[in-house]
Structure formats: structure tokens, C-alpha cells
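With one protein chain withheld, the remaining protein chains of the complex are depicted in position.
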Amino acid sequence: MSTATPGTRGNAPRNYLNADYGWRSWLFTVDHKRIALLYMVSITFFFVVGGFFAMLMRIHLIEPQGALVQPETYNKLFTLHGVIMIFFFLVPSIPAVLGNFLIPLMIGARDLAFPRLNLLSWYIYIVGGLFTLYSAIAGGVDTGWTFYTPYSSTYSNTQVTAVAVGVFITGFSSILTGLNFIVTIHKMRAPGLTWFRLPLFIWAMYATSIIFTLGTPVLAITLFLLALEHLFHVGIFSPALGGDPLLFQHLFWFYSHPAVYIMILPAMGVVSEIIACFARKRIFGYKIVGFSSVAIAVLGFLVWGHHMFVTGQSIYAGLIFSLLSFLVAIPSAIKVFNWTSTLYKASISYEAPMLYALGFIGLFTMGGLTGMFLAALATDVHLNGTYFIVAHFHYIMVGGAVMGYLGGMHFWWPKISGRKYPNGWAALAAAIVFVGFNLTFFPQFILGYLGMPRRYAFYPAEFQVLNVMSSAGASILGVGYLIPLIYFIWSMRYGPIAEANPWGAKGLEWQTSSPPPTENFTQMPVVTEEAYAYGAEEEPSRG
Amino acid sequence: MAETHAESVGLAHQFEDLAQQHDADTLGIWVFLVTEIMFFGGVFASYAILRWLYFTAFAAGSHLLDVRLGAINTVVLLGSSLTMALSVRSAQIGNRRFLVIFLILTMILGGAFLGVKAYEYNQKFVEHIVPSLDWAPEGAILARLAPGGLDHAKLYFFFYFAMTGLHALHMIIGMGLLLWLVLRARKGNFTPQYFAPVEVVGLYWHFVDIVWIFLFPLLYLIGGRY
Amino acid sequence: MQGLPIQPDQASTIARSVDHLYFFITAITLFFTILIFSIIFYFMIKYRRRSPDERPKPIEGSLPLEVLWTAIPTVIVAVIFVWGSSLYFQNSEPPPGAMEIFVTGKQWMWKAEHPEGQREINELHVPLGRPVKLTMTSEDVIHDFFVPAFRVKKDVLPGRYTSLWFQATRLGTFHLFCAQYCGAFHAGMLGSVIVVEPDQYERWLAGSVLGETMEAAGERLFKENACVTCHLSDGTGPAPSLLGVYGNTVHLTNGQSLIADDAYIRESILSPAAKIVNGYKPVMPSFQGQLTEEQILDMVAYIRSLGKTPEKQEEGKQ
Partner (left out) sequence: MSQQIVPLKTYVTVFVSLIGLTLLTTGVAFIDLGPFNTVVALVIAFCKMLLVIFFFMHLRQSGGLVRIVLLAGFFWLALLIGLTTADYRTRNWTPAPDAWSTTAPPTHP
């Protein structure tokens, strides 16, 4: 084990939270842990806003003719729901909060390689977020989060430019975060911490950073061109002016498909940590799970054309993209099998984080398998653009990424806040989220197969039963998300004090006190063993 | 919690030593340059598709540019890359005087490049071939553009302005960074052990040069000049 | 439809085969979901922690197992890929002799035009049991022509022709949806495809003739827009004769050649200078903004008719 000294217990030991007070100490901090908390507060805000829009949509869809708002308003609701949830919640969620907090701790460093750049990333994110919020207040935007041209460039008279600029700006936050992580993971590891001793969370964050740095710039330039197009009607994407609308889709999906892996890979990393800890086992096939993260990141860039099977893309390109889409399914399947096998002959305990992790595996399995319908050309023709798509990507992004994020928050909350939350409530919330989620999104698979297109403000009456089921599920899901929000806030003040390593977990982050001191470790750690040495033989007394 | 400039000049608190910091800085800038490749890549990809679709129009648009000015600017920018490389070399050997001289030379050459560029932009306004802002080609220019389709020629000029504009923006940022280096170098901030900022800005500057190396044939030399 | 529907109507020749693939993937999905869930539940109970300091033996992993569960998914996805792609390729080309209908999408309505000249809005009458090919374009943004009961879908793009085909196997009225978000009343861009017996279709055609056929309309436009002044049929004019052009190879001034198809004719009307036939000068003005998409389709139909007959093709080649 490492030679770091466990945090000293006593009267309020010095840590990163009480090191300094006042708003300046937060807004000008370069401490990665404090920046992580800045992100945590901001993404929670955006999650609540995006979730609010989702609730309005589900209420509206209870009745076939639409129960709540005008179609124009409904279009703005789903657009802002998508834009906010994807660019301002899901993409930064695990990387910017847990990644920021944990990467230096897990690799035994004092901070990220570029702390000021890290703070700058947060400010960039906030500026981008303000543009988006401005657009919401100034009348909204109705293009869908996909901004398809020529609707967005020529026909929509809503706040397209403001949102495009907002997402463009936020893109640089992702780019700089990814750059920071890559350099940190390469150059700042503690002595003895070789690549194959790294926690799988670090592998996942590394793979995610690859996508951040290589994919996001393309999105940025695409939205830049879109904004120019919207303002000046230049015509690259507008057929009436000689351009080509499919070009926009190619460029957009070059980032936006890999963006799905930005959301799911970190969650996979979190789940690997949690399962190892609560099963007290080394992750089965550690190297393969690690490499599969990188494989997913790379292959994920080769499949974007499967969003375009019915758009008039060449059928030969469709064939290639279909094949590659199936290939990316394989590393995901391998991961699921390996997590499952980790439980074999393990010693499993069921604290809240583990429930979220197991829920993740279940929902991700379903989300991943339903992806096969959409990778296969013939079935995709029928299902593309329907609620089947909506259900599929919510299984991945909400069932997968959000479950992973919540699991990670429950796992590392004692480390982040130094407090414990009520485990019973946490288990209850996990169960409610799981049930509510399935009730919301499973009916949407059937709706899609029946042919109900997405983004419909009103719909033929025969689809009502399933829509009502989905809306009912959404209300349960909403409650499930509120409960953790309440007890996390409660625990910051009233929760019992957490010890340095409440779960008996391995990993350098548990070797320092909870919450960690500003410089992370009182004595820099040296690593002498692999990650997840939970086993019986390797259990010397030093843990 | 400011970064502590300890005994070792320029060492940030999160690093163990200057070697580690230098490694991290260089890796960081290379990763950044790769993101820049992808950033420009989006425009290059769009350019590649539309040029392939409307080759005649793109060639016609390209033939309205002045190859001589493009070639001169290429030489100027390559010269600035040379002086930039020599700045880094001066920093490596700890020659503060030459460091400052070469940095200023780089800035002068960069300024010359932007000057020529500004002249070319102005020409486009004179000829009314600036998409959206001043698009009304007439006379001989209209006759040369018409065969490929005016809309498509307009797309070519959009790419001309978008690509050279993005490039010029990078140049301007680079000039700002150079100025910052000059000020720091005059104060004697750099030593043969610590000159990472010079090297990092240098890599950035060379990258901007490389972008131009591709822009020159892609914008000025479409379809030959025979 | 009563109670809780779980399957859309199967009303075209391909619906059944698409559904077979759909059910196959559903079976795979169910199998693996149940497998993973049961294994997890089994392990969760069997290997629950019995004492707080229990330390299970670590397991490295197992190469044979990894190979096995790499190979099995690979085989399964390969099967689905081949199945899905071959079905898609089979369905991508209409059988020879398909009747053709032209569809224009517009915010927020569908307009259909039968070759004989009948026009419909938000309705599409088709005969039972005959392959129907739709050639589609949009007047504004991207739409998507989606008939769930036929399992067909294709984006309808501005500035381009896309096509799909189907052969209805059941009488009735089926939903026609726009499946690509197209603006405020996207959800209202609904139509119905009405499948009738062939003789009934003939009667419907006869009963609803509103005017000229598409070809005749195209011929009229050809004259009204003075195309006929230059495109002399004997080829002596300043522009090439259009007899026998459609479907044949055209040689261009830049040395390239292409097959004259709908897209080429459309392009030649809107940006005439883009592809000039060898031996001619770029003198034709653009008709961009002067013709609606429907009028262009009429002209395409007319020019097609000029290329139709073999004897005329011979004439045109000279």
C-alpha cells in the first residue's frame, strides 16, 4: 500500500473546504477539488432546469392534442431540454465534477497539470451557459438540439445564434478539460503508479479526454459555421444557396456521436470502481476492461453515419457505418460480461453506490442491446426518428450516464464533503429511480416501433395509453432524483462525520483524509501494488 | 491559493521539478495543437466536399486571387517561422539579447503578413466579391465567375474569408503572445532551464504557419493558372 | 386498434421481412438482458457478504472466457449486420416497372402528383399490389416521408431528389408521418396513404383528373419559359436537343461524362452552367427562383418522356 498517512481525526483538521472562506476563495480558486464543487453546483442547476423542461413535456403529452402548451412552445421545450441536458449537464457531469476531484487524488498528484486552465474551463462553461440561458429567456430556440440545417440556418427565427454561440463557447471548456486530464494522467502519476496499476476510472477518463480533444473542436467549428450561416445566409448548408445540408449532419455527428461515449465512458469507469469496492474483488479482466474503454473511444468516431441512414446518404456509406456501429458494440458487451464476472465468488454488500452500479449494468445492457436495432440498416429505416430512438438514448444517457453519476456521487460523497448521507434513503432513491426510469422509457420503445415520430407536440389518439404510462413514470423518476438532492444538502450540515475510508476501499483517494487537505496528501504517496488489491492474500496490515 | 514561485524560478506548485513541468507544458501544447488541427479540420472537410462538388466555380474564384501576393505572404510567414525557431534557440542558449531581437523580428514579419492580407481583403471589397457583406460582382469579374455558377463562387469566397480569417485570428493571438514574451524576456524571466513559454508559443506559431502552407495551394492554386 | 397496441400494421411486401429481423433482434435482446439480470441476481444472493472482514480470493480474469464473450457477440452482430444490410439493399431499388408518383414536402403539408396529373394534398392514393416508386423533394427544409405500416422512411431534402418504393399488401388508410423535425407544426404534417383496389384506383384517377398530365404540364412550361427557342429538337439550336437525352450518357465540356437522370436535369434547369454539354456554350440563364419544385418535376417528367422511345434515342444520339 501507499505510505500516505491517514488523515488525522480531531477538531476540524485543515482541509480544502475550511482552508479559506469567502466567495473570492471559491471564485478564484485553482484547487481542483474546489473547481469540482463549482462544477457540481452549476451542473446541478442545469440538471434541474433541463429536468423541469422534461416534466413540462411529459405533462403536455398526457393528452393527444397536447395538454399544456402551444406546439411552438413544445418545440422550444424539447430543444432546450436537449441542449441543456447534453452540453451543460451530461457532458461535464462525471468528467468535470468527479474527474476533476478524483484524478489528482487517484494518481497521487497535488493538482492537475494546469490548475489555472482548469479554473478558466469553468468560467468558459459558465459563459456558454449564460448564453444558453439568455436564449431561453429571450424567446427560446426551436431547432432541436441537433440544429439540422436548413431549418436552423434559414427558416427558424428563434435564438439560434445565441445557443450556437453558447454551445461553441462551452465546447472550449470540454477541450481544455480534456487536454488537462491527458497531460495530468501522462505526466503527474505518483512513483510506482504504472498504467496497469491505474484505477479503471482513470482509464475511462483518459479515453473520454481523447474524445474531448479530438471531437469537440469539430463541433465548435460546425456551430461557428452554423451561426455565420444563420446571421449572413452564406449558404454552405443551405441548398437554396448552393450548399449541402448533409454536410452539416456529417460534421455535427462527427462530434455528437462520440459525445455519447463522453457520457457513458466515465460512468463505466465509476461503475468499475464501485463494483470492485463492494464486491471486494479485482475487476475481472482488468486490462481488457481498460483497453475496451480506449477501443470504444476510437471506434466511437467511426460510426456517426448511422444517424444518417435515411437522410439520403450513399447506401455504401450506410453499409460501412452500419458495420462499424456493430463493431463498437463488442467492447461494450465485453465490459458488461467482465463486471458480471467480477461478482463471481465475491463478497458483495449492498450500500447505495452498489445499487446504482448494478442498476447501471441492467439499464446499460438494455440500452446497448437496443442499439442493435438502430445499427442494422433495415430496422433502422423503420425506427429512425421515432420514439424508439428517444428510448434507446435515454437508456444510455439517463439509465447509463446519470445512474453512473449518481452512483459516483454516493460513493465519493463522504470524501468530497466529509459527511455521510442516510444509507436507507439512498437505497430507496436508487430503487425509485430504477422503477421510475423503466416506466418512463420502456413504453417509448413500443411507441417507436408503432411508428410515433419524436418531437411531436400532438399525436394520433392511439398512442395515448403508452404516453400516459411514460408520463406517470416520469413523475416517479422526478421524485427519485429529488430525494438525493435533499439528503445530500442535508448531510453537508447534519450528516455524521465520515472517516477517511468509510467503504474500506482501495485507491489513493481513500488514503488521505475526508475531506482531503488542499495539497491532497500530507506526504506524497508511492504505489507498490495494483489497483483493487482487495483480495485475501494481498491483504497485509497496511490498508 | 496562488501558484507558489518557489526557489526554482517558474516552477508551479503542482510539479516536482522543472523537467516534469517542461514535459507537461510541451505535451499540453501538442495536445492543444491537435485540437486545433481538428478545429481547422471541420472547415477543411467542408471545403473539400464543396470544392469537389463545384470545382469549376471554385477554380474561377481562385483565379481572381493574386498568386504573387499569396506566394509573397507564404515566404514572409516562413521567414517568421525561421525567426521564431531562432528565438527558441536563443532562449535555449540563454542569449537574452538575441531572444528579444528574434521575437521582435517574428512580430514584424507577422505584421507584414497581416498587412498584405488586409490589402487583399480590401481588394475583395473593391471588386464586390465579399459574400453577404458586399456581394455584387460585375463586369469582367462577373463574366469570369458566372460559368461556375455565382452561388457556388460565393461559397468559394466564403471559404476564402472563413479560412484566411480564422488563420489571421490565430496570427493576431500569436502576435499578442509574442508581445508578452518580449516583455518577459526583457525582464530576464527566461533561463536555459526555464524557457517553456518561448517554446510553447513557438510551437503554436509554427502550427499557424503550417495552416498557411496548406491554405496557399488550396485557395490560390485551384485548377492551375495555365 | 383497441387496448394496448404493440405492433404496427403490416401492410407492405417488406413489412413482414423487416419484422422478422426486428423479432430476431428482440429475441437476442431479451435473451441477454434476462441472462445478465439472472446472473447478477444469482451472484448477489449467493455471494452476499456474510461477515464484515470477509476477503474473497482475487481472480485475475480468464483469457478463454474473454475470447468466448468476444466471439459470441461478434458472431451475433455479424449475423444481424448481414441480415439487416441485405434486406436494406434488396429494398433500396424498386422492381422494374414500378409506377411513379412525385411527392413534394412543404412546411407543413405533403403534396403528391400522379403522372397523369392528379394532385393530392396530405393524401396519397395507391393501388393494392403494385410497386410504387416515390420521387420526393422539399420546397423548404428537410422533411421525412414515413409510413409505419409499410416500414419505409426516407428524408425529403430541399435541392435534391430522394426516392423510396413500396408495394401495398393491404387495403385501408395508413398514417403518413413527417419523421424529421421541420418546424412549428411538425406534428401536424400528417397525411394518410390510402390503399385501394387497382380498378378502384383507375376509377379514382379518372374521377379526379383536374387538368393536364405532368408531361403535358412540363411541355407547356417548356414553351412558356422559352426553352423551346434554343433546345430545338433537331439539334440545330444554340442548346442541345433534349430528345433521347434522359437515361443516356452525356459528354461534358470538361471531358467528363454522366448519365442524365432526374438530378442532372434539375441541376441543369437551376444552375445550367455547372455541367455544360460538350460542343455548347454556357448561355442558358438560371431558372432558380422562377419555378416551383412541382413545376420542375413537371419538366423533368416531360424531358423524361422525350428520352423514352428507342427510335427517338437513336435520333438524339446523332
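As written, the chains take the letters A, B and C, and residue 1 is the first residue of each chain.
Note that in this section a contact is a pair of C-beta atoms (placed from the backbone, for glycine too) under 8 Å apart; a residue touches a chain by one contact, two chains touch by 3 or more.
Just so it is clear, the structure is predicted and the values come from calculations on it, not from any experiment.
Trainee: Among A:35, A:77, A:109 or A:246, which residue is in touch with the absent chain?
Mentor: Here the residue in touch with the unshown chain is A:246.
Trainee: May I ask which residue of A:48, A:69, A:240 or A:315 touches the chain that does not appear here?
Mentor: A:315
Trainee: Among C:163, C:180 or C:213, which residue is in touch with the absent chain?
Mentor: Only one of C:163, C:180 or C:213 touches the chain omitted from view, namely C:163.
Trainee: Tell me which residue among C:201, C:246 or C:287 touches the hidden chain in the full complex.
Mentor: Per the contact definition at the top, the residue touching the missing chain is C:246.
Trainee: By the contact definition given up top, give the residues of chain A that touch the hidden chain.
Mentor: Residues of chain A in touch with the missing chain: 186, 210, 214, 218, 246-247, 250-251, 254, 301-302, 304-305, 308, 313-317, 320-321.
Trainee: Could you please point out the chain B residues that touch the chain left off the display?
Mentor: Contact residues on chain B toward the absent chain are 19, 22-23, 26-27, 30-31, 33-34, 37-38, 41-42, 44-45, 48-49, 52-53, 67, 71, 74-75, 78-79, 81-82, 84-86, 89, 92-93, 199, 202-203, 206-207, 209-210, 213-214, 216-218, 220-226.
The rule is simple: only the chains that are shown with their structure count from here on.
Trainee: Work through the pairs of chains, note which ones touch, and then classify the graph as line, ring, star, complete or other.
Mentor: complete
Trainee: Two chains share more C-beta contact pairs than any other pair here; which two are they?
Mentor: A-C
Trainee: Identify the chain whose mean C-alpha position lies nearest to the mean of all protein C-alpha atoms shown.
Mentor: Of all chains shown, the one whose C-alpha centroid lies nearest the global centroid is A.
Trainee: With centres defined as the mean C-alpha position, give me the chain B-chain C separation in Å.
Mentor: 45
Trainee: Residues of chain A that touch two or more other chains: which are they?
Mentor: 242
Trainee: List, in ascending order, every residue of chain B touching at least 2 other chains.
Mentor: 54, 149, 151-152
Trainee: Under the stated contact criterion, what part of chain B meets chain A in this complex?
Mentor: Touch residues, chain B against chain A: 1-3, 12-15, 20, 23-24, 27-28, 31-32, 34-36, 38-43, 45-46, 49-50, 53-54, 131-133, 149, 151-152, 154-155, 158, 162.
Trainee: Which bits of chain A are touching chain C when the two form their complex?
Mentor: Listed in rising order, the residues are 71-72, 75, 142-144, 146, 148, 150-151, 154-156, 239-240, 242, 245-246, 279-282, 284-288, 310-312, 315, 318-319, 322-323, 326-327, 329-330, 333-334, 336-338, 340-341, 343-350, 358, 361-362, 365-366, 369-370, 372-373, 375-382, 384-386, 446, 449-451, 453-460, 462, 465-466, 532-539.
Trainee: For chain C, which residues count as touching chain A in their complex?
Mentor: Listed in rising order, the residues are 1, 3-8, 17-18, 21-22, 25, 28-29, 32-33, 36-37, 39-40, 43-44, 47-50, 54-62, 65-66, 69-70, 73-74, 77-78, 80-81, 83-85, 87-89, 91-92, 107, 140-142, 144, 146, 148-149, 151-155, 157-160, 162, 175, 177-188, 190, 271.
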